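All protein chains but one are shown in place.
Each chain carries a letter (A and B) given by its place in the written order, and its residues are counted from 1.
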Amino acid sequence: MRSRLPDQVAEALLAPLVDQHCHGVRRDDLVRSAFETLITESGAPAPPGTTHFDSPLGLAVRRWCAPLLDLEPHAPPAVYLARRAELGAEEANRRLLRAAGVVAFLMDGGGDGDLLSPAETGRLGGAAADEVVRLERVEEEVAAEGLVSLDYLDRLQREVEERASRCVGLSSVVAYRYGLDFEAGRPSRGAVLAAAGRRLADPKRPLGDPVLLRHLLWLAADVARERALPIQFPCGDGGARPSAPHRGDPARMAGFIRALLPLSVPVILLDCYPYHRQAARLAAAFPHVYAGEARPAALTESLELAPFHKLLFGSGGAGVAETIYLGALNHRRALGRLLAERLAEDEWSAADAVRVAQMIGSGNARRIYRL
Amino acid sequence: MRSRLPDQVAEALLAPLVDQHCHGVRRDDLVRSAFETLITESGAPAPPGTTHFDSPLGLAVRRWCAPLLDLEPHAPPAVYLARRAELGAEEANRRLLRAAGVVAFLMDGGGDGDLLSPAETGRLGGAAADEVVRLERVEEEVAAEGLVSLDYLDRLQREVEERASRCVGLSSVVAYRYGLDFEAGRPSRGAVLAAAGRRLADPKRPLGDPVLLRHLLWLAADVARERALPIQFPCGDGGARPSAPHRGDPARMAGFIRALLPLSVPVILLDCYPYHRQAARLAAAFPHVYAGEARPAALTESLELAPFHKLLFGSGGAGVAETIYLGALNHRRALGRLLAERLAEDEWSAADAVRVAQMIGSGNARRIYRL
Partner (left out) sequence: MRSRLPDQVAEALLAPLVDQHCHGVRRDDLVRSAFETLITESGAPAPPGTTHFDSPLGLAVRRWCAPLLDLEPHAPPAVYLARRAELGAEEANRRLLRAAGVVAFLMDGGGDGDLLSPAETGRLGGAAADEVVRLERVEEEVAAEGLVSLDYLDRLQREVEERASRCVGLSSVVAYRYGLDFEAGRPSRGAVLAAAGRRLADPKRPLGDPVLLRHLLWLAADVARERALPIQFPCGDGGARPSAPHRGDPARMAGFIRALLPLSVPVILLDCYPYHRQAARLAAAFPHVYAGEARPAALTESLELAPFHKLLFGSGGAGVAETIYLGALNHRRALGRLLAERLAEDEWSAADAVRVAQMIGSGNARRIYRL
C-alpha cells in the first residue's frame, strides 16, 4: 500500500496521532481465557471447539502484534501469549503503545483495578495523556454518597464542575443507558427533584433514569460551554449484550444536537458503526458536530461526504494494548488505501492528501480539545 | 477508468443524461463566503482555521470544475473563485451546465430570487427543461391567500390540478416536514377540515401538519393517476440541520407505498442515502417504485439488487452549477468503475453494460416521465 503513495503522503500518514478516544488497558499478565475475553465483544468464552482468535481482531493480533513481540507474523495464539507472558505485561504494553505512534492519549476511564491510568499509559506510550470525564461515572459516585435530593443535586453540579477543570473533554454513554432518542429539552426542576428522590432510594444501580440522564447532559452542556470543552457520545449499537442497539443511532439524537447548537459546544459522535454514515451526515449538517470512527470501513464510508475538518482519529482501544496499537495501524492503513485510490484516480492532489491525513490524524483534535 | 472499457460502453456512459432531479442554481456572482455556504450542508461558515473547500465536494470542485474555467486541476479556492468572478456567473454557469452532458433537466424549484428558472437553466445548459411541482410549495401559496377552510381546500385541489397540467412530475418533502412514518390512509373529510382550520389560523408557517400533508399526498395521487405523472419523494436524512433524520428512511413509508399500488402511480425515492439500500429493496419489491441516487456509493450499492429498469440518474444539484456538473460526472465515473469491474470479472457482457448505462442514464426517465 505504502509504495503507491508519494513520500510526503506516506510521511503524513506516519506522523504522530492524537488518540482522542481510548480506555484503560490491563496492566497485569493475562492467561489465555482472560485475553480471549478481552478481544471479544461478547464477554463470553468461545463455543467449544472454537477460539476468539478466529475473528478479524484475533487474526490482526497474530499478524501485526506478533512482530512487535519479536515473533513471526501469524504466530499461533499459544505462542503469542507465551511470548507476551515471557516479556511481562509492562514490556508488552510499552512496545504496543509506543508502536501506535501516538502523541497524546485522551482517555475515558482507566486507573481502576487492573487498568493502566492515563499517566501510566502516557509514560509507557511515550506520549501525553489527558482525561475525558465520563459523566455517568461521576453521577454514580455522587449517588453512592448517601445524600438527600437537594444535596445530591448540588453535589452533582459541583463535582461535574470540579472534574471539568482538570480534563480535556466530557463523555456520556446515554446511548447504552437509555438510548439516543431521549427528549431534547432541559427537564424541569420538579421532574429532576422527583427523579433524584427515586434515584436515591436505590443508589447502587447504574444510572438509567432518562430525566436524570438529561439533567446530567444539560448540566454538562453548561459546564462545557463555559470551559470550551467538547462532549463525546459513544454511539453505535453498544458493546456487550446491548438491549436496544438500534437506539444507539446518532440520528435519533438530532433534536438534542439542534438544541445544543446555540451553545457552540462541540459534540463528538464516537464509534457510531453501523450508523457511521448517519454520523457523517450530522457532522456535515451541524457546525458543532464531529465524528470519530475507529473501524476502517466506517472511516472510508464517512469520507464519502463528511468535511475533513469534522473527522477525528480515535483508536477506541480498551482492555489490552493490542487494541490501541491496531486502532492506530488500521487507521493508517485504511486512510492510506483511500488516499492511494484518490491519487491513482487523479481525484486529489498529493498536497490535499497530506492535509486530509493531518487534519483527521491530529490537527482537528488539537483544535477542538485545545491541546 | 475509461481506458478499461470497450468503446461502446464508454460511449453509452458519455451519452446525454436526463437529470430527473435538480434544483435552481444561483445566477449572480458569488463572494467566497456565499460560495462556501452553498457547497456545504450546514449552511454555516466553516470553523475558524478551516474551509468548506476541505470536503469531498470542495476538492471535486477544484479538481474537475477548475479546468472548465481554463484553470489547472486542483486550483486553490481563491484562484478558482477569482476566475469564476472574472468569467461572470452566466459564463461559468453556461460552461458547467453544458459540460454536464444533460439532454433534459427536470427541475424542482428555481426561478425564485437569484435562482435560475428551468427555462434559463435549459438555455444555458443547451438542453430541454421541465418542471417538477413541489406540493408543499403549492399549499403554502394557497394558505397565504387568506381563504376560509372550505375555499382553501377547493383552491388547493384546483391549484394542484392546474399545476399538474404544466409539469412532468410532482414532489413532496413530507420526509423533512413530518417524517416518512406518516399514516398511510386517506384522512377523513372531518379531520382535514379541522386541520385546515388550524392551518389557516397561522398560514405563514411551513406546512407541517401530518393530516394536511397526507391530504395533499392523496390529492396529488389522484391527480398523478389521472395525468400519469410520477411523484418524487426526497428521502434520506434531510439536508441542513434535520430534527429527525432517521424518519427519512423510505422503509417507513412502505405502508403508504402499498396503499398507492392499485393507482399505478410511479413513486420515485430520491437521494435516500444512507438508506439507499432500503430504497433499492422497495424498488425491487414494488412494481411502481423507483430509486434515484446521486451519491456514487449509493448508486454502487443500489446496483447490488435493484432491477436496472428501476434506477434513475439525477444530479441532485442545487445552489451552484458545479453541483449539477459534478453530479453528472460522479454518476458517469461511478457507473464506469462498476461496469469496468463487472466486465473485468467476466460477469456482464459489453452489451449488458451498454443497456444498463442507457436505462439508468436516460431510458428509464424517458419512459416514466413520458419525455
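Definition applied: contacts are C-beta pairs under 8 Å (C-beta built on N, C-alpha and C of every residue); 3 or more make two chains touch, one makes a residue touch a chain.
From a predicted model like this one, the values you see are computed outputs, not experimental measurements.
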Which of B:Ser42, B:Gln278, B:Ser315 or B:Ser362 contacts the chain that the document leaves out: B:Gln278
Residues belonging to chain B that touch the chain removed from view: 249, 251-252, 254-255, 258, 261, 277-278, 281-282, 284-287, 301, 303-309, 345-349, 351-352, 355-356, 359, 367
Residues belonging to chain A that touch the chain removed from view: 1, 40-42, 44-47, 49-52, 54-60, 63, 73-74, 236-237, 239-246, 273-274, 295-297
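Criterion: only the chains that are shown with their structure count from here on.
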Length of the line joining the C-alpha centres of chain A and chain B, rounded to whole Å: 36
